[in-house]
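Following: one structure in structure tokens, then a few remarks.
All protein chains of the complex are present and in place, except for one that has been dropped.
Letters A and B mark the chains in the order given here, with residues in each chain numbered from 1 onward.
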Amino acid sequence: MRVAATRAAAAVAVVAVLIGLWEGYHWVWASAGWTWPFAVDNTSMPHVWTIAKAFADPAQANQASLISLLLHKTLFTAKEAAAGFVIGALVGFALGVVLVHSRLLQRGFLPYIVGSQTIPILAIAPMVVIWVNPKLPPSLQGWGAVAVIAAYLSFFPVAINSLRGLQSADPRALELMRSYAASRWSILWKVRVPASLPYVFSALRIAATASVVGAIIGELPSGLQSGLGGAILNFNQYYSIEPQELWATNIVAAGLGIAFFLIVVGVEKLVVHRAPERRA
Amino acid sequence: MSAANPVVSIDGVTKSFAQGNVTALSDIQLQLEAGEFVSLIGPSGCGKSTLLRVIGDLVEPTAGTVTINGKSARQARTDRDYGIVFQDAVLFDWRTVSKNIALPLEMDGWDRAKRKERVEQMLQLVELTGFGDHHPWQLSGGMQQRVSIARALAFEPALLLMDEPFGALDEMTRERLNLELLSIWQQLRSTVVFVTHSISEAVFLSTRVVVMSPRPGRIAGIVPIDLPAERTVETREAPRFFELVTEVRELLRRGGE
Partner (left out) sequence: MSAAAISQRAGRQVVEWLPALVILVAMLAVWEGSIALFHIKQFLLPKPTTIAATFWDDRHELWPAGWYTFKEALGGFFGGSIAGILFATLVARFRIVGQALMPIAIAANAIPIIAFAPIFDAWFDPLSPHSKMAIAGVLCFFPVMVNTLRGLQSVQPRQIELMRAYAASDFEIFRRVRVPTALPYVFTALKVASVLAMIGAIVAEYFGGSFEALGVLIRNDAQTFEFPTAWAGIAVASLLGITLYLAVAITERVVVRWSPAARSSQ
């Protein structure tokens, strides 16, 4: 309990410092009139209280407050990100399992797995959406395609790290298993997979963020209004008038990313009964 | 051995950790003459490695002083008066064997030509001529340890500190390296302080064996080794060798009580 309290206190302190830095920077740059790296005024750097107030106010006349609007959108995006994360993690891990058994397959496919991440998924997103949507049942349409994009960004770190983790099994443990004439399957699950856990969780932390990024980016070309990506595009158009709304949205998006990350860390602490921070 | 000015004088050295709860060394009194080969032997926790580090000014004693050739331990370290070899070769993977040996010379500001010359001498000394351009990972454990010794000797220091340098090697390599070390020592005539777990190694190499006992770390006894100066493979089979080994063993047993 003590640890949680100190952690919470530290987090609050950090936020306080950040707010202080923000306002301090704003004040110094605005007073001095410096324009590098960018000109500072209430539009480029809205005051913290303006942003805070924006949360409570409605985004548009006669509507719910911004914060509740953003929460709805966050849940929508979170749904896409979570689905993408799970699909990506499973696919990534499966790839790792397949590749660990064959050096030939590794040499053949790894360059393309790495290369896949050089393809700007955002650019392909419209095509993915048009192609995937009709194949999905109506309830999954729209956000389902975005989940695919989130999965695309999530699978890579998990695949690479799963492979490394599965390969990291102690050769002597493998020899022991072979002396028991254990089947490949049993060696996999009894020795390799447990050895891979620290690596896999390290990758899951990266994949958590990647899935949120993928979800937000995926929404952009699909024109989906219901998520954070849509909100960012919308509020971007009004930036010069109401900058605080875009900032508020970004803060919420940042919160979503951090939340996903913390969930993975939490699950890791439950599943892996030892210090998760290995040299993975 | 003359009783002239001792090279290393350890005077009332005490070392405790954890606010005095753990006493690693208690009032150690020891004088080492020039050119001696002294082994420190004892069970785990007797403080032998700590004592070695106190001599090397890598650990500060809680009480007492160490004087090396009239200087304080700190001064001796700053003046780079000794070489040290650890149980693990501690070589830098990113440097070749030659460059690993040259490390202390570089830090002391030697110019390239002189460094090259000294490195060649050292490689010859440890019988690794021709391996200068290899990298540590290309060498066996025994060879890596020889590089480590070559590095420690690069300055031809008057004092050599060795912390179980052959502990990680198999017995045959160990015995071979023991002979090599003796031959190197006889050529350079440095004073050696050698920490070890192995009774036979201590007796074979040394002019004196210092037996230590734990909790708190103190000297249980000192056994002068009166074996002939020329030690060979046959020395290990001599009756006097076994007598000395037994003497050390008895001291170890009694010291542990």
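Here are a few things to note about the model shown:
Everything below uses one rule, namely that a residue touches a chain if its C-beta (ideal position, glycine included) is under 8 Å from a C-beta of that chain, and two chains touch if they have at least 3 such contacts.
On a predicted model such as this, the values are computed, not experimentally measured, just so you know.
Every visible chain touched by the undisplayed chain in the complete complex is listed here: A, B.
Considering the whole complex, the residue from A:9, A:64, A:176 or A:254 that touches the absent chain is A:254.
Residue B:88 is the one among B:11, B:88 or B:175 that touches the chain not shown. Summarising the interface, chain A meets the missing chain with residues 10, 14, 37-38, 43-44, 104-105, 107-112, 114-115, 117-124, 126-127, 130-131, 205, 208-209, 212-213, 216-217, 220-221, 228, 232-233, 236, 239-240, 243, 246-247, 249-250, 253-254, 256-258, 260-261, 279. The missing chain lies against chain B, touching residues 56, 58, 77-80, 82, 84, 86, 88, 90, 92-94, 103-104, 107, 135, 137.
Here, only the chains that are shown with their structure count from here on.
For the pair chain A and chain B, the distance between mean C-alpha positions equals 55 Å.
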